[in-house]
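A single protein chain has been omitted; all remaining protein chains appear in their positions.
Take a look at chain A:
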Amino acid sequence: MTTADIHALTGAYAVDAVPGAERAAFERHLSECESCAQEVRELRETATRLALAAAEDPPPALKARVLDQIKTVRQESPSATVTPLRHRDRRAIALRLTSVAAAVLLAAAVALGVLVVRQNDELDQTRARAAEMSEILRAGDAQVLTVDKGKDGRMTVAMSRSENRMLLLTDDLPNPPEGKDLQVWTGHGGTMVSAGFLTPDNGDAVLEISGFGDADAIGVTLEPDGGSDSPTLPAVMEVPLPA
């Protein structure tokens, strides 16, 4: 796609008319093109006027339901941000994280007293990444959780609440079908927040999640290409997180 072509997508993007993979590509472009980002902001303000013109009175009972529900929903704090992977180059992250995966598997294996032998042709990088990983596992409250679903794969979570970081690893996870993405969610008292995507390479994938805050669960679901705003159940993998 030429620059002029991709720039023309600001309008479609502002009204959610750009589908999955193309949207990810455009968001990469947006992060580097301030004038495009500004145009998207303006076109969204414009589209908002179409919404205001379409205003309709909702059923009155809806208000009581919403006001009741918010009493049970904890609010996010401004600092509790989940790494917004959707807005970054997922392929680049996947490549970068493959070496982290190796390090985590190794470190997790040591922590678990399990021997994991892994072919690794990126040993130097792995060593460098090991330091990153060890911060999590060295934390006083480090914990390692595993879920084994047999032929449906395994998931390992290494986490530290004091560091507010976790690494999620999968192995032997079946590849998502065409047009689907594996999306990761953290659960906060029943509310699910997207934490990014897994891009399996021969079933292995890894995702670093920082700032997961008060998450009490983590799960992986299959979503339409480009991801969803809320998870489609049942989950491919899920595990409650210790307090």
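We take it that contacts are C-beta pairs under 8 Å (C-beta built on N, C-alpha and C of every residue); 3 or more make two chains touch, one makes a residue touch a chain; residues count from 1.
The definition used in the following text is that contacts and distances are computed from a predicted model.
Chemist: One chain isn't displayed here; going by UniProt, is it "Oxygenase", "Ferritin-like domain-containing protein", "Multiple sugar transport system substrate-binding protein" or "RNA polymerase sigma-70 factor (ECF subfamily)"?
Modeler: "RNA polymerase sigma-70 factor (ECF subfamily)"
Chemist: Touching the absent chain in the whole complex: find that residue among A:Leu9, A:Ala158 or A:Leu182.
Modeler: Answering carefully, the residue with contact to the hidden chain is A:Leu9.
Chemist: Using the touch definition up top, pick the residue from A:Ser31, A:Thr48 or A:Asn175 that touches the left-out chain.
Modeler: Residue touching the chain left out of view: A:Thr48.
Chemist: If the missing chain were put back, which residues of chain A would it touch?
Modeler: Residue positions of chain A that touch the missing chain: 5, 8-12, 14-19, 41-59, 62-63, 65-67, 69-71, 73-78, 81, 191, 224, 228-230, 232.
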